[in-house]
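In this view, the complex is presented without one of its protein chains, the others remaining in place.
Should a chain be cited, it is by its letter among A and B, assigned in written order, with residues numbered from 1 in that chain.
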Amino acid sequence: MPLIQVDLRRELFDSSHDQISRALQTAGEEALGTPTDDLFQVFRPRDEGELKFDPTYNGVDRRDMVLIQVLAVHMHPVSAKQAFFRKVVEHLGEVGVRPADIHIALAENGFEDWYAGRA
Amino acid sequence: MPLIQVDLRRELFDSSHDQISRALQTAGEEALGTPTDDLFQVFRPRDEGELKFDPTYNGVDRRDMVLIQVLAVHMHPVSAKQAFFRKVVEHLGEVGVRPADIHIALAENGFEDWYAGRA
Partner (left out) sequence: MPLIQVDLRRELFDSSHDQISRALQTAGEEALGTPTDDLFQVFRPRDEGELKFDPTYNGVDRRDMVLIQVLAVHMHPVSAKQAFFRKVVEHLGEVGVRPADIHIALAENGFEDWYAGRA
């Protein structure tokens, strides 16, 4: 039951939220084995001044920030996390999001830390 | 000092935010022993397309998503977390929120990870 939270420019949300949603879900399916219907995402469109970032940190040409937070059960090896990041970059690229503009932060909890519609 | 974050449809926020707030706080009091005045909540009303979920994942008839994130100190046994989920479902039910529409994700940190108005 990974939970995905996305803060992004409102214009990008308006033009592409369904495609971004599918790109992220596909990346989870391919790299983490997330079932297709295990879909829990919240998109938070951001207005001027709400996203703050440095344009060159980590040696890239950053022009925007698509902030993706993933909360997932602690069970994925580092290699699967790295594959997930690659897949997110690949599939968001197909939607026109530049790799340099993607920022992902993953956090973990336990199986016992979720309620998904029934006990 | 649990922090509660709720992303929910704007219409539900407008009609019921105070009742939902009380329901969540009551659940924490009853299941986790949270003091009544230990209240820190943020509600984030969401518009069309911002909440994405599958209508049947986990074998339920899901028609909406009330996304509740709890950040709490790592100290509660699994049984208390399960009791908390049950109490949330019970008290949100009294406000008219369907159990299938509730999604809860709990994450944990340490006592030393909080600042609450004074050092």
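Quick note on the criterion: a residue touches a chain if its C-beta (ideal position, glycine included) is under 8 Å from a C-beta of that chain, and two chains touch if they have at least 3 such contacts.
Predicted model, so just to flag it, every value in this text is computed and none were measured.
Only one of A:L3, A:M65 or A:A116 touches the absent chain when the whole complex is considered: A:M65. Hidden from this view is one chain, which touches subunit B at 1, 3, 13, 17-18, 21, 35, 37-45, 71, 107, 109, 112-119. The chain not displayed touches subunit A at residues 7, 44, 46, 49-54, 56-60, 62, 65, 67, 69, 78, 81-82, 85-86, 88-89, 99-108.
The rule is short, and it goes like this: only the chains that are shown with their structure count from here on.
Centres computed as Cα averages put subunit A at a distance of 22 Å from subunit B.
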